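What you see is the complex with one protein chain gone and the rest in place.
Chain naming follows the written order as A and B, and within any one chain the residues start at number 1.
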């Protein structure tokens, strides 16, 4: 996954444009048998309260100082340009140029990431220290961009399962050269697609979606709302999943969907110090999937959360910030969530009173002070298999991780002591 | 309000009598356009388990010591007489007189307040230190009171609103010269009447009631029970609202009425250290409004709570204990509760997904790390406006005070992004 991030990192992506298409080409090449379907949505398409804007492409951007030095060079770092800048080529004094320069006074060494999608502007981003060092005089600002009718690009992969009910993953493809936010999410989605496509069978159908943040999610929802509302049982927005620091769960609007429940149950055993945030701390496409009237059960999953980690939306969010192990941790967590969902049925004991486990070899036949504790997980699983508890409930009541219960459930199903409740 | 308290303080009030009528005359004079209606309920009137007692009036009361000194002089402090004392004029030795003297051993400098409404007695209240200093000998006890058929006086002001649904405030007029308990409550009710009567429009109808504690509330309920039960949506009993110490919320029987919810939501932002008490700590007319089968949604609001503050029911509850700022704090709190109730509708977003706020000038059109946080309250309000949350819920979910949300709601209603749910 880290290698894929390295390939995606240099590309200049925005909410539209050729950088997005290049990104999809790379991702598609990773999943040979099961291709992402790519959709192009024309400029001007309405989606609820929004309209797909003009497509933006850019070849170059820089500033020439009075002494002729080239600074804010887009080719060195594509964060230097205010994204969606209109073209400009003009000489102007520093005092006027400053209205178009964006910096972070409290992180003076870093270049900020900024954009202006729906209001025509041009501008450059640079470190506050560099701004402070600029001499008076006449500067030349050059942005060789095109903002014109085109289309917005999004991708979708559907992996059918035994049921039409769906588990959905989403991430986004509109961020330029930042590693955690957001090469990590598309990379994780790609590897989850690999994992899911090789499963011998899937109970759920899986839907994986990559689109530009906000406008892309809104367009996607507007095209699929009724189907998503009636079929998606759990959704996960994946973003900032590449560093080695925290694990974060940003809850749904009321914190009570299947997504909240399963991810909480996974994280509490494997990363007990994970951070939980309520929905007021949301910030990515969970905002759209959980919007009033949309109400698709979605949570957001991060390692260090957007808006929280100091490198967020700056040039310090680079390939040094993320790691193979950080991405792997996120991947493991999502695979555990998938397995838990696949087994998340309600189970019912087929006998009355405790079954005699000893005669089936499930517990020792000799009863002593020491044998009792060893088989408690199995006995507690049986004790709460009264047909009202799903796997997540069983984990809560037995104080056992779901991945420990699943093999016990398999054993009890195979000897007929448990049955699934339809 | 403090000036009004000063005028009310010297009057000798009890559960009946001319002191109550004088109190109402003063209050009526403060609200020229909208007068309190005054009701006189005759002695002997039945009200549930109770009967309106004889009316009590008193001209004078004192004790002459063996040396001829006048002590326990009613004209100096009307707490000196046991309220509802029958007339007496007799000589008796100290040993016999002591059966009629009431003191507070643990607050030896203070005169207690005591009464005996439903069992005929006579007596005097004095400081424990004074009692200890009394010499042996023959004393003369003189109480020039009249206890005879008359009536109980209560007052009611109804300010109609767009709806028949009501918000109700109550306080009581039966306490003699004590400032916090209870000149402050009638004074606050008077100023809330002024505030409410000048509002350009009222969604709710407002009902303000002043009556003697317990018997007055019971009589009032017995005359209006069915109407109050079906129309009062939130009620507040106001008592001990004049000092500068705590803010106290005494909850309804189960702590879950609209009154509990709105007052809690007001207090948690403005006086976060306020004291909450469950219904077992009740003590004033909330006892009647919340009685089983009555069940009118009522809480009680105080600054320092009755039974808790040390001056309670003693001569130390005087005009030095309360202040203009203390009364103003209570007034502000009630006005906030009124405004919150007026806006306490459920709201629903009229678009699907997030609305595009930028094109309406509601958020900055340029997206950077710094602009996001500034508009969170607005975005959180939208995120929870799913038609199930009233203003109080919205305050809880967005972690914002209601008074900050109300102008945002007005803005969103006016641009058509929100609608009220009927």
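One rule holds in what follows: contacts are C-beta pairs under 8 Å (C-beta built on N, C-alpha and C of every residue); 3 or more make two chains touch, one makes a residue touch a chain.
Values in this document were obtained by computation on a predicted structure and should not be read as measured data.
Listed residues B:72, B:101, B:114 or B:357: the one in touch with the omitted chain is B:114. Only one of B:253, B:305, B:336 or B:379 touches the absent chain when the whole complex is considered: B:253.
Checked against the hidden chain, the listed residues A:9, A:271, A:331 or A:384 yield one contact partner: A:384.
Touching residues on chain B toward the chain that is not drawn are 47-50, 82, 102, 104, 112-119, 121, 214, 217-218, 221-222, 225, 253, 279-280, 282-283, 287-288, 290-295, 307, 312-314. Contact between chain A and the absent chain runs through residues 348-349, 351-356, 358-359, 365-369, 372-373, 376, 380, 382-387, 397-399.
Methods note: only the chains that are shown with their structure count from here on.
Chain A and chain B have centres, each the mean of its CA atoms, that are 54 Å apart.
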